[in-house]
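Here the complex is missing one protein chain, while the rest keep their positions.
In order of appearance the chains are A and B, and numbering begins at 1 in each one.
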Amino acid sequence: MIKRFITLLLLAGIGAIFASLLFTYVPDSELNRTADYYAGHTASDIGAANIVTAIIVTYRGLDTLGEVTVLFLASSIVGLVLSLGQKQHKTQRNRVAVGELLTTGSRFLAPLIMLLGVYVFVNGHLTPGGGFQGGAIIASGMLLLLLADPLRHFSHTLIATLESFSGLSYVALGVLGLFMAGGFLDNRILPTGTLGELISAGAIPLIYSLIGLKVGAEFSSMLASLSETEDMK
Amino acid sequence: MNILMTGMSAVLCIAMLGAALLAIRVKGDDSLPLSILAAGLVSLFASVLFLILAAPDVAMTEAAIGSGLTTFLFFFLLARIRGTAQTVDKNDGSALDGRDYD
Partner (left out) sequence: MIYMAMATGFLLILIGFYGALTNHNLLRMIVAFTLANTGVNIVIVAIGYMHGRTAPILDAAVTASAAAARIIDPVPQALVLTAIVIGLGVTALMLAYAYKLYERKGTLDIAQYTDLKW
């Protein structure tokens, strides 16, 4: 009872701070200087139509590199923690009948979902979308395959190879920017082209495709690790 | 047009808060899947709210990751845990008795 009261008191205190923040907030009427710079210079410098993509990949590309690193850490720790102490024998689990509809439907839908994911991250610089969204969609496709066949064993070697290759190429493209253009992760190592074309905005399609593959592989490996945890007896 | 947007965002906000309260307050034996689904519903409404707030990139990300992958991660884990539970005691998530899988 006293614990509940202290919890409510704490929440009331935090709520008071939030209320004071809410009531003194005045929305802006003009863009602040950073946003103004990004809005004015994206089309001419970067050549990408999606300004959020230009910020994530080029203007603040180092943050994205850090985020990809954090995701890599999370997925490898999940794989490590869930496989520790697990007995190594492959118990033959019973094949659960999942139904005709799911099996046939997944065979039809999974390639389409992968195609949608690839479309989303290849067109990241033109329309809303990008590497993270495309990677999540690809992981959903792999999830559908996992649901349709619960005993399917994803090759962890393939996923790990794909992920390492994408990560290494991403950093290599960044270092290439040091030598051929303005700095680390500069996208002007390839020509920027005309606004709105598929082949434009320099190296952004390439970088985002690599990020999309890497993120998709990481999420898939997280899902595969969670689904392969052994039934405890 | 503006009244429509404001009205729709008001409905979404109220629905989001209702689903959030449902997610943390529901009690009972079989209430954990309901809790997880309510959290997925909050994510889905948040994705539509992001679209109304003129952020299409964030809306797509929240729909794919928050409402899709997070819910599936929870359900995978719940299936693993439930597959090993022996008995079903009466547990409502706030009791202090023994073996509890809920």
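A few points about this structure:
What we mean here is this: a residue touches a chain if its C-beta (ideal position, glycine included) is under 8 Å from a C-beta of that chain, and two chains touch if they have at least 3 such contacts.
What you are looking at is a predicted structure, and each value in this text was computed from that prediction instead of being measured.
The chain not shown here makes contact, within the complete complex, with A, B. Contact with the chain not shown here comes from a single listed residue; of A:P128, A:G141 or A:G174, that residue is A:P128.
Touching residues on chain B toward the chain that is not drawn are 5-6, 9-10, 13, 16-17, 20-21, 23-24, 32, 35-36, 39, 42-43, 46, 49-50, 52-58, 61-62, 65-66, 69-70, 73-74, 77-78, 80-81, 91, 93-96, 98-102.
Residues of chain A that touch the chain left out of the display are 4, 7, 10-11, 14-15, 18-19, 21-22, 25, 27-29, 31-32, 34-36, 38-40, 42-44, 49-52, 55-56, 60, 63-64, 67, 70-71, 73-75, 77-78, 81-82, 84-85, 127-128, 130, 132, 195-196, 215, 219, 222, 225-226, 229, 232.
Assume only the chains that are shown with their structure count from here on.
Taken together, the chain A residues at the contact with chain B in this complex read 50, 52-53, 120, 128-130, 132-133, 136-137, 139-140, 143, 219, 222-223, 226-227, 229, 231-233. Contact residues on chain B toward chain A in their complex (touch as defined above): 56-57, 59-61, 64-65, 68-69, 72-73, 76-77, 80, 83-84.
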